[in-house]
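Excluded from the complex is one protein chain; the other protein chains are retained at their positions.
== chain A ==
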């Protein structure tokens, strides 16, 4: 270690801003010197791999990529695998409603790199890859940060992954790194067992790794001082839609959704619903979101999904069905086109919802067929893409039931053709497929 290792450790961040503490205080992306001054050097060599994994276990850190899987379990699986493990940091912001990976990599790239090095130490990996979206502007900060730390013992490279919706799914990332084809594969084997180069592969979101960097410095108890018992710590949330200051915020897990919206300046006009968990997420009526704690277990219990902590506030002056239809069309086109029920099923349900928007379903046949299709498609893809799309559509049928009835009765809302609120990108080119 360098002379930096002998510097006294700065105080742990207090309050809910931890990962972004350095950049919030300085207002600028953290360079290497800023990073050392704010968080202190990485305490490498203090703990062996087993102690480090135990520390993660005690901290209760869950993955921040969407599934909320306990990180220590993944670390143990990879460490116990056959062959020398590999670490992959996912910074692709796979869901268009999420831009928190970009924010983190721009403002605190060294925390992510610390986390990557620690994860390598924990599982015994000697190489790692940080994945970003192809051509992403914030990739520059990652390259610059890696350049500043080019003397680290572990080789960390950057991979630019196509901006397809399913490309940053865990098995798709591994497939991309192995073959250049960013489409999901059938699991098992899971990447943790056999991933990059056939080696046990730890795929973790960049935010999860950044939390690891703080836990190693300030301890499991400190980490647990924020958040809930089951979902400890803070999380980055991407807040969009009809709020006064859309953007990325860091809040304690378990913060009520209403308070998260308030953090983003509060509603800019009266709201009717919140889209949670990204485009493949779910809808919640606004009155049920105010007190809902933003944590995996609470969201699950309430019948919604936290996912990668994206919230989009939908105003009253918007058509929830039209928003859903647009999103489903996007998700249908973004199917990798490998599994029949996804390849044919998603366009079919997108057509059905289009029909509901147009109000062409006086008999209710479309609605019946759609419900039937949602049940048929669920769980039949190699990855969870069709599951996300069907969950999202099913939530729309519940939350916007009255609107659907109005549309069907020939009373469509005035907002069906209004500008979209959900951040649905133009579908990517089919040429990107192999």
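What we mean here is this: a contact is a pair of C-beta atoms (placed from the backbone, for glycine too) under 8 Å apart; a residue touches a chain by one contact, two chains touch by 3 or more; residues count from 1.
Basically, contacts and distances are computed from a predicted model.
> Among "Acyl carrier protein", "Ferredoxin", "Phosphate-selective porin O and P" or "ABC transporter domain-containing protein", find the name that the UniProt record gives to the complex chain excluded from display.
Matching the unshown chain against "Acyl carrier protein", "Ferredoxin", "Phosphate-selective porin O and P" or "ABC transporter domain-containing protein" yields "Ferredoxin".
> Touch as defined at the start, partner being the missing chain; which of A:85, A:341, A:388 or A:412 qualifies?
Selected residue, touching the omitted chain: A:341.
> Which residue among A:26, A:178, A:376 or A:416 touches the omitted chain?
Residue touching the absent chain, from the options given: A:376.
> Mind listing the chain A residues that contact the chain we can't see here?
On the side of chain A, residues 185-186, 188, 338-342, 344-345, 348, 373, 376, 380-382 touch the unshown chain.
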